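A single protein chain has been omitted from the complex, and every remaining protein chain is retained in its original position.
Moving on to chain A:
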C-alpha cells in the first residue's frame, strides 16, 4: 500500500512538472504557441505516456482523480493540435475507467443485481445463475447472512428458475452434446443452499430470541427436499423454538421427529433430556441420558452422502457459531457422570454404581474411543469429586471395601500436597470462576483439603458400616484433625477457627467445611457410643451439632447417649428438637458424599417416640 501511494506521488510529481515546464517554456503564451508546435506535441505525448503508465494498475478510487486530471491535460494539448478524433477516444477510455472505478466500489449485491439485469433474457442467464449459486454458497459459508437477505428476492427467483422451470430444463437439455458438463447439478446445489440458509438464519434468530417468526420459517423449510441430516436439524431447531415458547411437550415431539429422521442427531436427544429435567421427569431423564451416552459411544456419524456425490457437503456451509452452540453436546464422559449421579440421587444405587465404575474405567483406559472429546467441550467436574461420589455409591451399594480403596486413592494422591495450616479468607464479590483454572493456590489447597477430609469421612462411614468402631474413630479423628487446620479470616479480623454461625450460604467451601466437621464429629460420637465411651460420645455429638445443627443423626444419637447417661429429660428434648428439623433444600446442591450416611447403626424412630411418650407419662 505504501508503495502504491508513493507511486501515486511520483505520478503527481510528474504531472506537475510537465505542467510547470509547459508554463515556463511559454506554452501558455499565445503568440509563442503558434511558433512552437513541437513543444506542444512533445507535451501532449508526455501526458499520453503518463496516462498510459497510470492505466497499468487497477482502477481505484484513490487515484482516479489524478488519472482524470492527466486526461484533462492530455486532452487540452491534443485539442490544441486539432487531434479531435484522438481526444474523443481518450475521453471514451477515461470514462470507461471512471465507470469501472465507480462500479468497483459498489457492494456485491448491487453488482450482482446489475449483472443479473443485464444478462436477463440472454443465453448467458442460466450460466450466471449458476455462478450466483456459488456466490450464495460463499456468503453462507462465511456467514454473511445480511447479504443473503438483501438479495432475497433474486435468490428466491433463482430457486424458482432452477428448480421449478421444466421448460428451462428442456432448453438447457436440448443440446446435450454441445453443453459442457458440470461437476455438480446446480439444482441440487440450490436445494442444499436453501435449506442450509434456512437453518443458519434460524439459528441466528434463535440466539437473538426471535422464536415465533423462526418457527414459521422452519416449518416451511421442513418440506424442502434435503438430505436427512439437514431435515433433522430443521426439526431440532423447531423443537428449540417451541421450548423457548414454553411448549415443552410439542418440543419433545419435534425432537422425536428429528431423531426418527436421523439417529445421529444427538443434540435432539440431549435437548429432550434437558426438557425432562425441567419437567422433573426423573425416569425419562435417566432414560434419555442412557440413550445419549450409548449413542455418543457409537462410531461417529458419517457425513451424509448426497445422491450425486456432492462436493459441497453441508458442514462446509453450516459454520455459524450460534448454530454450533445450539448443536453442541457435552462429552460422553460428562454424560456418563451426569447419568451416574442422577441414578445415585434417585435411589437407583446399583445402576449408579455401575455407571461410576464405567466412568472410572474409561478415565483410566488409553482407549481413544472413550475419550472422543472436542477440545472446547465442557470440562468434567474435578476427578477427586467423581471418585468420592463413586465411593459413596459403593458404600450405598454395601461395598465398603471398594469404597475404602477408592477413598484411599484420593487420599494417597492428595495428602502430600496438603499444607500444614490454611487460612480461608472471606470471599470477595467476584464472578464464579472456572474451577479448573488455577485461580488462587489457596483455594486449590482448600479444595484438596476438603477432598481428603471427605475421603476420611467416607472411610469412617465404611468402618462404621462394618461395625469396626475403633477404626471408625481413627478415621473420623483424622478427618477432624485435618479440618481444624483451617482458619477462617474475616476482613480486618484475626484468623480463627470457624464456627457454625459464620456459615454464609454462598460460601460453599466454608459450608462444606462445617458440614464435614459436623458429620465427622457425629460419626465419631456414634462410634464412641457403640463402644460405650458415652462421655466422649456426648462431647463429640454436641460439638457436631454445634458445627452442623441440622444433622439429624447427630441429634438423635445425642438424645440416645443422654438417655443412656440417664439424662432423660434432656434426651427427650433433644429428640423433639431433631424431629422438628426439616431437610433443607440446600442439601440437594451439596455433593452427594456430604449427605448424611444412612449406612451406620440406626435408631428406630418409633422406639424413640415410645420412649419420649413413656417419659412424658412418667
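In this section, contacts are C-beta pairs under 8 Å (C-beta built on N, C-alpha and C of every residue); 3 or more make two chains touch, one makes a residue touch a chain; residues count from 1.
We adopt the following convention: contacts and distances are computed from a predicted model.
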If you had to name the missing chain as UniProt does, which of "Glutamyl-tRNA(Gln) amidotransferase subunit A, mitochondrial", "FA core complex associated protein 100", "DNA repair protein rad9" or "Metallo-beta-lactamase domain-containing protein" would it be? "FA core complex associated protein 100"
Sole touch to the unshown chain from A:73, A:331 or A:459: residue A:331
Could you tell me which of A:282, A:297 or A:363 touches the chain that is not displayed? A:363
Per the whole complex, from A:417, A:484 or A:581 the residue touching the absent chain is A:417
Full-complex touch with the removed chain, picking from A:448, A:541 or A:561, is A:448
One chain isn't shown here. Among A:384, A:544 or A:591, which residue touches it? A:384
In the full complex, which residues of chain A touch the absent chain? 300, 331, 333-334, 360, 363-375, 377-380, 382-384, 387, 409-410, 413-414, 416-421, 436, 445, 448, 451
